[in-house]
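Submitted below is the structure of interest, expressed as structure tokens.
Shown here: the complex without one of its protein chains, the others still in place.
Here the chain labels run A, B and C in written order, and each chain numbers its own residues starting at 1.
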Amino acid sequence: MAGNSFGKIFTITSYGESHGIGIGVVIDGCPSGLEIDQDFIKQELDRRKPGQSDITTSRNEDDSFEIQSGILNGISIGAPISFFVKNKDSKSKDYSSLTYTYRPSHADFTYEKKYGIRDINGGGRSSARETVARVIAGAVAKLILKKYNIHITAYVSSISDIKCTKSYEELDMSTTESNKVRCPDKETSDKMILAIENAKDAGDSLGGIITCVVKNTPIGLGEPVYDRIEADLAKAMLSINATKGFEIGSGFIGTQMKGSEHNDVFENVDGSIKTKTNFSGGVQGGITNGMDIYFNVAFKPTSTIYKEQDTIDKEGNNVKLKMDGRHDPCVVPRAVPIVEAMCALVLVDHLLRNKLTRI
Amino acid sequence: MAGNSFGKIFTITSYGESHGIGIGVVIDGCPSGLEIDQDFIKQELDRRKPGQSDITTSRNEDDSFEIQSGILNGISIGAPISFFVKNKDSKSKDYSSLTYTYRPSHADFTYEKKYGIRDINGGGRSSARETVARVIAGAVAKLILKKYNIHITAYVSSISDIKCTKSYEELDMSTTESNKVRCPDKETSDKMILAIENAKDAGDSLGGIITCVVKNTPIGLGEPVYDRIEADLAKAMLSINATKGFEIGSGFIGTQMKGSEHNDVFENVDGSIKTKTNFSGGVQGGITNGMDIYFNVAFKPTSTIYKEQDTIDKEGNNVKLKMDGRHDPCVVPRAVPIVEAMCALVLVDHLLRNKLTRI
Amino acid sequence: MAGNSFGKIFTITSYGESHGIGIGVVIDGCPSGLEIDQDFIKQELDRRKPGQSDITTSRNEDDSFEIQSGILNGISIGAPISFFVKNKDSKSKDYSSLTYTYRPSHADFTYEKKYGIRDINGGGRSSARETVARVIAGAVAKLILKKYNIHITAYVSSISDIKCTKSYEELDMSTTESNKVRCPDKETSDKMILAIENAKDAGDSLGGIITCVVKNTPIGLGEPVYDRIEADLAKAMLSINATKGFEIGSGFIGTQMKGSEHNDVFENVDGSIKTKTNFSGGVQGGITNGMDIYFNVAFKPTSTIYKEQDTIDKEGNNVKLKMDGRHDPCVVPRAVPIVEAMCALVLVDHLLRNKLTRI
Partner (left out) sequence: MAGNSFGKIFTITSYGESHGIGIGVVIDGCPSGLEIDQDFIKQELDRRKPGQSDITTSRNEDDSFEIQSGILNGISIGAPISFFVKNKDSKSKDYSSLTYTYRPSHADFTYEKKYGIRDINGGGRSSARETVARVIAGAVAKLILKKYNIHITAYVSSISDIKCTKSYEELDMSTTESNKVRCPDKETSDKMILAIENAKDAGDSLGGIITCVVKNTPIGLGEPVYDRIEADLAKAMLSINATKGFEIGSGFIGTQMKGSEHNDVFENVDGSIKTKTNFSGGVQGGITNGMDIYFNVAFKPTSTIYKEQDTIDKEGNNVKLKMDGRHDPCVVPRAVPIVEAMCALVLVDHLLRNKLTRI
């Protein structure tokens, strides 16, 4: 009820603050008999890790996890699987100047007003550090999806006003990880990197858009009415820090099409039912139709910047705030595995729910 | 678990098919002592009703509701409040030709594959008829919000490529209901109406965008991490038929701003803490900061059109489909009260949840 | 959250007050493809019905139900299945004298204090009339259990101090319905009926115990730790009006045995694993082991009696209360189908949950 759990069947509960002793996640509802590939989980966690390149924060988080329960000889036993990742490089002193001022567009003000208490040490639960829990749980979810040959891949499709104009079908998404901005189009990624470096030099920050694609989705995932697959994806994405928008299939631009253009006409392709176009984004009536799911997620520019800003302190006085510390000038590249993880959690949840559909 | 309930504290469960005997909704968790203003509920339902004007479907639904429980002398008693609305003008014969063909971009195919059974009578649960339940429950939610002076208002901000270029702050939203397309800008609404009429004449359909604004939001609504207020709003909106996108505050366009431009600087306005700008859309760290919440919802063009379309039948044969019947050439104007209703449900749920925050 | 729903996968939501227009129930999560045998549901409802014999209330409830959704050509379509039963013979005037007095051991006082409002018309949600919803939903659950050959049967094993001393294995439970007290032991049932008649004549009431047996339970139902099958059965039973206790297997008397006597030793019976004894009541570690589940439910004597009683009125004055109206001198026989229904709901929920156990 306090918002720290996600998923109805495959349920994760995350805990831990950014500058406390660590971040943990408990997965309840993972079926027994699943081989838990720890190398894969580590690999996913490394994709999220700060300090991967010069365009990310220099904060050095050693995200090695400990498995605390639920696995025997590498296999899930049907019990809760829990992971804990220690915070090693928290340097809580960095935040001492924030005790009495509210950082613009951060959660300082709202948390303090809501809870009557403020954990000034680095954002507490509002920090992106919490996404460690999501990436780990998402990696376990991906292990289940692999068994069904379902494949999720996300990439950066725009940074600021630099857009990758190719559709995902025109891109070789296997090259996404080859550059530090995670855009699979070389020409665009070079521009994006330059823009981020410039923003960094200026003490400023940038936003962007991540596109996520699901291939080999089975037909029938999603519950009609309130738990449509796109509704649960939208919630999952908007639950990620710094996100401001979600669109699936034709999205906002599709609102400008006519029905006769937008309708995805069915066709029989060698005995298998497909649609000629896929403006629906793989979902009709809230339920997957077997075509690719694809969606975009908007990330605002990071609110932590190094330019001096106006703000007020706790007593309501006008003050100047100049932050230092170690933060990303652009979180979008590092958010790619987080988007994938949240997508995986939604799909696994609905994959399991779908087992309940027929007598 | 089958997706027919919404909300954690103020929980609604909807039931009924579009061409069955009616649509019902049960509200569990409405506090006792609330005056249930039936005239207001009827008024909200009338805003959703088909046949309001020549640009909506001519299907004549008489949406008078019966209260079945939970109210004594006009006051909620703390028991489930249930409403039932009979379907009077269902004409299920209209759909007989659909038995063996899948309408493009409808839920026919996905429902049949998911459930192994297809309720061909007008879409069953996938029909927008189900939104009767949402509007009624949303009206009850609005009655609670009124007690806190929280005000929700939505309007059509674009139809196809016709956009209302003014921000909500520049508009007189009290005029929204004065025209049949529900856009509070006279010049724009005239163009929108014309465009819809043209689409109707061509047997085609249009999409559009609805903007929703919440005023007088209290500080502190929303749970951090997974149940952020914007995450729950996103889910609520993407659970509405025909929606393809959601954005809050600066949304997708905000991804092109710099952090130094986008950050909402705090200021002390006569002892009250405000932000100078509101790119956040009233939410920081998933929790309301007391500024206006505003968001956009994208609606695809209605999939029911009267042009002949290619499709396949149940046996996989290529066939032509030409629909008749009575449907909206553009559902966006009628979706305005639905967007407001879903927004009200989310806010009430979080208003009640917030009672649990402090010891 | 307000307690009107039951079950996690196969979820029922009940609504309606005893002297309102009727009682409804919505089942969400019933798999598609189930044949809904309405005659069977009617038959179950008739077993609960008042006025079945001279030892039950003479209130004549015509419990014919209307199906409002979820069924097409007699088959469940995966949508919510909803039922509504009108109240026909409510005679709310009977209760007019109760406006200002609290009936001893009724819910009048607690409801009024909790909600600030009192529905004096016959108990509102606290009335046993609500169990109509349970019996209908339980009948649908039984239709699912039949497909797995799981059989639930309950009977009255004691009324006041008259006990059926035979175990369920010594009884022919198929004769339960042959007498009006629903005890399958002729000699005992005669005594019970006499005792109830005497209590009725004296304007008094009696309690008793119902024993419920589940045969052909599959192995593996129940989730360990908090959602053990016996925990969910206990909750289900204690949620029935007038219940004061639950015991499974050896129960309270088993606390006097030694471990060496109580342990159920495994044996191989023609290749199938059984236990020699069944003090566990078919459950070990919260999970069914394939042996019969059996449990007892204690019902207090009905609180509605016709002897004059002391009580207080709303202003706290000492007053005398003498009720008239039509109530059972002993609700236990009519509670038999309710116990079975709640048991069926728990089993179906766990049967479906168990589909999620293994990868």
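Everything below uses one rule, namely that contacts are C-beta pairs under 8 Å (C-beta built on N, C-alpha and C of every residue); 3 or more make two chains touch, one makes a residue touch a chain.
None of these values were measured; they are calculated from a predicted model.
Chemist: Touched by the hidden chain, which of the shown chains?
Modeler: Touched by the chain not displayed, across the whole complex: A, B, C.
Chemist: Which one, C:Gln52, C:Thr175 or C:Thr357, makes contact with the chain that was left out?
Modeler: Looking across C:Gln52, C:Thr175 or C:Thr357, the contact with the absent chain belongs to C:Thr357.
Chemist: Given the contact definition stated above, which residue among A:Gly20, A:Pro50, A:Pro104 or A:Gly281 touches the chain not shown here?
Modeler: Once the missing chain is taken into account, the touching residue is A:Gly20.
Chemist: For the chain that's not shown, point to the residue among C:Phe10, C:Tyr155 or C:Phe246 touching it.
Modeler: C:Phe246
Chemist: Residues on subunit A that touch the omitted chain in the whole complex?
Modeler: Where subunit A meets the chain not shown: residues 1-2, 4-5, 8-9, 11, 13-17, 20-22, 24, 26, 28-30, 32-33, 66, 68-70, 72, 75, 77-82, 84, 114-117, 119, 121, 124-125.
Chemist: Applying the definition given at the start, please give the residues of subunit B touching the unseen chain.
Modeler: Interface residues of subunit B facing the absent chain: 9, 29, 31-34, 76, 78-79, 144, 147, 224, 352, 355-359.
Chemist: Considering the entire assembly, which residues of subunit C contact the chain that has been omitted?
Modeler: 1-6, 8-9, 14, 102, 104-107, 109-111, 113-116, 125-126, 130, 158, 160-161, 199, 204-209, 219-220, 222-228, 230-239, 243-252, 254-268, 271, 273, 275, 279-281, 283-289, 296, 298-305, 307, 309-312, 316-318, 353-354, 356-358
Here is the rule we go by: only the chains that are shown with their structure count from here on.
Chemist: Whole-Å distance, subunit A centre to subunit C centre, using C-alpha means?
Modeler: Here the centre of subunit C sits 47 Å away from the centre of subunit A.
Chemist: Quick one: subunit B and subunit C, Cα centre-to-centre, how many Å?
Modeler: 40
Chemist: From the C-alpha centre of subunit A to that of subunit B, how far is it in Å?
Modeler: 26
Chemist: Going through subunit C residue by residue, note those that touch at least 2 other chains and give them in order.
Modeler: 9, 29, 32-33, 78-79 - these are the residues of subunit C that touch more than one other chain.
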